[in-house]
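Every protein chain of the complex appears in place save one, which is left out.
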Amino acid sequence: MTVFDVSPRSTDLRERLSAFMAEHIYPNEAEIARQINTGDRWQHLPLIDELKPRAQEAGLWNLFLPPASSRDGKYGAGLSNLEYAGLCEIMGRVWWAPEVFNCSAPDTGNMEVLSRYGTPEQQEQWLIPLLNGEIRSAFSMTEPDVASSDATNIQSSITRDGEDYVINGEKWWTSGAGDPRCVISIFMGKTEPQAERHLQQSMILVPLDAPGVTKERMLTVFGYDDAPHGHAQMGFKDVRVPATNMLLGEGRGFEIAQGRLGPGRIHHCMRLIGQAERALELMVQRASQRVAFGKTLLGHQHVREAIAESRMEIDQARLLTMNAAHMMDTVGNKAARGQIAAIKVVAPNVALRVIDRAIQVYGGAGVSQDTPLAMMYAQARTLRLADGPDIVHAETVAKVEIGRQGVGGSRSA
Amino acid sequence: MTVFDVSPRSTDLRERLSAFMAEHIYPNEAEIARQINTGDRWQHLPLIDELKPRAQEAGLWNLFLPPASSRDGKYGAGLSNLEYAGLCEIMGRVWWAPEVFNCSAPDTGNMEVLSRYGTPEQQEQWLIPLLNGEIRSAFSMTEPDVASSDATNIQSSITRDGEDYVINGEKWWTSGAGDPRCVISIFMGKTEPQAERHLQQSMILVPLDAPGVTKERMLTVFGYDDAPHGHAQMGFKDVRVPATNMLLGEGRGFEIAQGRLGPGRIHHCMRLIGQAERALELMVQRASQRVAFGKTLLGHQHVREAIAESRMEIDQARLLTMNAAHMMDTVGNKAARGQIAAIKVVAPNVALRVIDRAIQVYGGAGVSQDTPLAMMYAQARTLRLADGPDIVHAETVAKVEIGRQGVGGSRSA
Amino acid sequence: MTVFDVSPRSTDLRERLSAFMAEHIYPNEAEIARQINTGDRWQHLPLIDELKPRAQEAGLWNLFLPPASSRDGKYGAGLSNLEYAGLCEIMGRVWWAPEVFNCSAPDTGNMEVLSRYGTPEQQEQWLIPLLNGEIRSAFSMTEPDVASSDATNIQSSITRDGEDYVINGEKWWTSGAGDPRCVISIFMGKTEPQAERHLQQSMILVPLDAPGVTKERMLTVFGYDDAPHGHAQMGFKDVRVPATNMLLGEGRGFEIAQGRLGPGRIHHCMRLIGQAERALELMVQRASQRVAFGKTLLGHQHVREAIAESRMEIDQARLLTMNAAHMMDTVGNKAARGQIAAIKVVAPNVALRVIDRAIQVYGGAGVSQDTPLAMMYAQARTLRLADGPDIVHAETVAKVEIGRQGVGGSRSA
Partner (left out) sequence: MTVFDVSPRSTDLRERLSAFMAEHIYPNEAEIARQINTGDRWQHLPLIDELKPRAQEAGLWNLFLPPASSRDGKYGAGLSNLEYAGLCEIMGRVWWAPEVFNCSAPDTGNMEVLSRYGTPEQQEQWLIPLLNGEIRSAFSMTEPDVASSDATNIQSSITRDGEDYVINGEKWWTSGAGDPRCVISIFMGKTEPQAERHLQQSMILVPLDAPGVTKERMLTVFGYDDAPHGHAQMGFKDVRVPATNMLLGEGRGFEIAQGRLGPGRIHHCMRLIGQAERALELMVQRASQRVAFGKTLLGHQHVREAIAESRMEIDQARLLTMNAAHMMDTVGNKAARGQIAAIKVVAPNVALRVIDRAIQVYGGAGVSQDTPLAMMYAQARTLRLADGPDIVHAETVAKVEIGRQGVGGSRSA
């Protein structure tokens, strides 16, 4: 319980979500692992399909969709960022759970973009099936040949040619592209290489079955292929899409990216906090059972310190993230950009430290397939890189702070 | 701005307090330093006496006093822990400021004890002059010969003898005892050495001019004597006080100590956060002015990282502390004991890291008398020891967490 | 160059080994990856077989074998621990390189055990083919159901029955057992459960084709299966081996384990330092090529700090490890046990920090199959667990220090 438990609706949803996790998610972790490791790794998992209607029936579907995008409550729960944050943490405790609730990345961000910036036709064709959980989507931004931490480096081209755009480029870390149901990607590239830096890029919808789109290889993350979703390196060679696939307009790619970022970071960070809580629970459980040198591991002060450190770090990271969500809800993403940058640094690092301590308490089991810890570590580690490395966000925090002090020049020394 | 800005009253007080600091405190820092270093170091500072009536007039007096102790608003502001926390941070920005508002330790804790547990006579004699800022008080608990982190180690004796108690023992770190106006101390010692461990100790009021009380020497903290308050080592040899000086009753020392701890920790931690904010401001200011290798220090990424790290750590520590205050207000000190223990570990360590970074940015000036940083560091360092070392509080955090998980046994693995 | 470059022979070997690495190992890294990922993952790699005779011809074979075990120079180079340490670092730069030189774990430790404690018959049957690189071997110690950090926890049984011993137990992390050429394991288990704690365990040679030996499953490390060597969980059910397979005698398992540990730790640590050096080189190379925000990554102070930190940590870890090797050579493993414990804590942690920084500089490529970094990280992470977790070794360091001070009681306070 924290000061952030303000909305009865949010509390109610949290309780129902936890109950669903206890009934349908945790008991199925082994079965999901079995399904992934049986037969073709790149097939959709049947169990997920079974669980999705149950989540819909339970009213736990599309919880991520913010009020402005919920079409008068027709879609989504219309929760504030703060309200959704607590739910995101719970779903994040099991890596495959968010999909069951149609709340998994990058679909959530893509649905938001389509909801805010899509034409009615684009929404009909892509948003509705996504909201219904019938298809999945990808986001093609990062490129292998440049430092994408500096988004102006992106080299792919989107060139107008009559009624079409012609797309060329090489993208990687296109997450989710391994899933056969992933049929559409939001693609970022340059429409106007000569324009001012932040007006060069556009975003356009690219069907993944369009001629010229090639799934070149799947990337691994610390040895994991993350099947069946996976992370693809993809080639786009003279790919033609109708000009109507453009999102918002030429040169507005950065503008869309900015709007997409804030909520996505809250989601990522709260899921990481869910992972960290899970790791802490696993640590305490193991430590209460294993015996070394004549006492349980809980009897060793070293382990108790690991538990205490983890609790203190998680609580701080959660409060920081929820406060950022609250700021977004009250003063807007732009005014909250320092807070949003801060959680992007803090949450992955806290999760990594907590998971690492849990691994250490488990010993060999901790790095193996016998616990979810090693996979959690690998995923959390990528979040110190994905969507900008730590240092880029730290620079934003510093910039905001320096600016704030400049304004507050009358402050005492 | 955070989610904790809930009360208009608290917001109003914060603004008025900041204005008072800007008008009367910051501009007088040099003068206070001058008064301390001129003549007898152990005299009360005239400037503090001049400022106190101004604080009273401004309605910024005894802000610490909680509703239950404010005597229907006659004394104190009746603020919740959460409301007061934000004010405590502001006062904490300058080490001598809290006294101006009659909000300095250990007086605040002593006034609370007297307010909650004192007899009408004890209150008349000691509480009223303390609330009026006419006298000051001390707290005599820690002993030089034992590890006081384990409070059951305390060896001093309080022995009934007719209408009196006879007190013997050696105490140190009796802070504030250097001030000539410090005339009374709350003294902890054993009344019943054979009783169950937590019923052995009592607290009693001991006038510092009682025969047998000796101020043996003043302790230094990293070279600072902290005059004119100071930290005394004191001998108590066959000191007689009337039996009516006993607080609450024999054997109830631990009970009083427990009640005293929660708010005191919030205060200490929020003052530390105020110190850390101050250090961060100083760091940014210096970095914007000094030039090295052809650019200002702000132009060096290393310094910007120090700023970002500091901002992220401070914000987390503040949220954790405010959340602990909120828990105390809503579920009570006992249920919030894990949160209270956590801030006692987190806040001093965060403050030390931030201050240390500021020192590094200042170079030689940072360790000297030319900035408040070195003194801030020394004070913050003692708070990793005072009122229990880090490890003792980390053990509490671990214990609460392990207990919580034991209850939540149905949680998934 | 360090003070440890004392032996011309060691310098000469180092140069020749580096030349071999440059000619035969680094250029073949991609080919090895290809061979592993083509066809049956659990087949011996042809390229390794091609390179082994070249290493033999180059006089870079069995370099690990210490003087006492080299049979008058017939086998091995007869190098001191200090001399071999520097070579071990070079081989460790590529994870599959040590096998090319017949210097890979756990064969090296097993060969040493057989060389020091084996009977002539045991040596003829197992040591000679191992020294010739014709077979490989495993070490079966850790068990899944107990905290093996406390070696007295080991539960497997070795029971005398006529001319045989009957072996029962469950072992895991039997590294190398995936390789079809791995035909023999040194197995640790209890012969005398009622004896004094350190006399309960024995070590015995168990052929892996003996009836009752089952390879139950292969464990993953993060997502890596480490094919074709791998880490097996193995069942031993009523396995019969001739009584002559016992090593040294019943109840002497701990004694053998002790003798085995020292050199093995030097090897592991120096290989880790080799990995860290490799990671640092990769970091500098990438940083010199990638451009972000208008300059190469080397132009960002943050990256230069990562380089400097890495250099300072690696140099310290290397000196500590070489000094431990020197102590083993001069005062013996027992007197050097504090130093040996220290490197087991320091080296993996330093390697992890350096590799992690390199990953961060690489971004997405760093966690993928495009660099060796993620796999290096996974391997280094297990070395904070394998052969005892950090805390067990830290306890040894503390114990030695406390003992030393006890002896040095005349030291001043």
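Each chain gets a letter, A, B and C, in the order it is written, and its residues are counted from 1.
In this text, a contact is a pair of C-beta atoms (placed from the backbone, for glycine too) under 8 Å apart; a residue touches a chain by one contact, two chains touch by 3 or more.
A quick note: this is a predicted structure, and the numbers were derived from the prediction, not measured.
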Among B:Ser10, B:Ser148 or B:Gln200, residue touching the chain not depicted: B:Ser148
Absent-chain contact - pick from B:Ala19, B:Ala292 or B:Val331: B:Ala292
Residue ranges of chain B at the interface with the undisplayed chain: 142, 144, 146-150, 153, 172-173, 219-225, 290-293, 297, 300, 302, 359-360, 363-370, 374-375, 377-378, 381-382, 384-386, 389-391
Where the unshown chain meets chain A, residue by residue: 300-302, 305
Contacts of chain C with the absent chain, listed as residue ranges: 1-4, 21-22, 26, 82, 93, 280-282, 284-285, 288, 298, 301, 304-305, 307-309, 311-312, 315-317, 319-320, 322-323, 326-327, 330-331, 338-339, 342, 345-346, 391, 394-395, 397-402, 405-406, 410-413
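Convention: only the chains that are shown with their structure count from here on.
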Furthest chain, CA centroid comparison against chain C: B
Between chain A and chain B, centroid-to-centroid distance (C-alpha), Å: 42
Chain centre separation in whole Å, for chain C relative to chain A (CA means): 38
Separation of mean Cα positions, chain C and chain B [Å, integer]: 53
Contacts with two or more other chains, residues of chain B listed in rising order: 301, 305
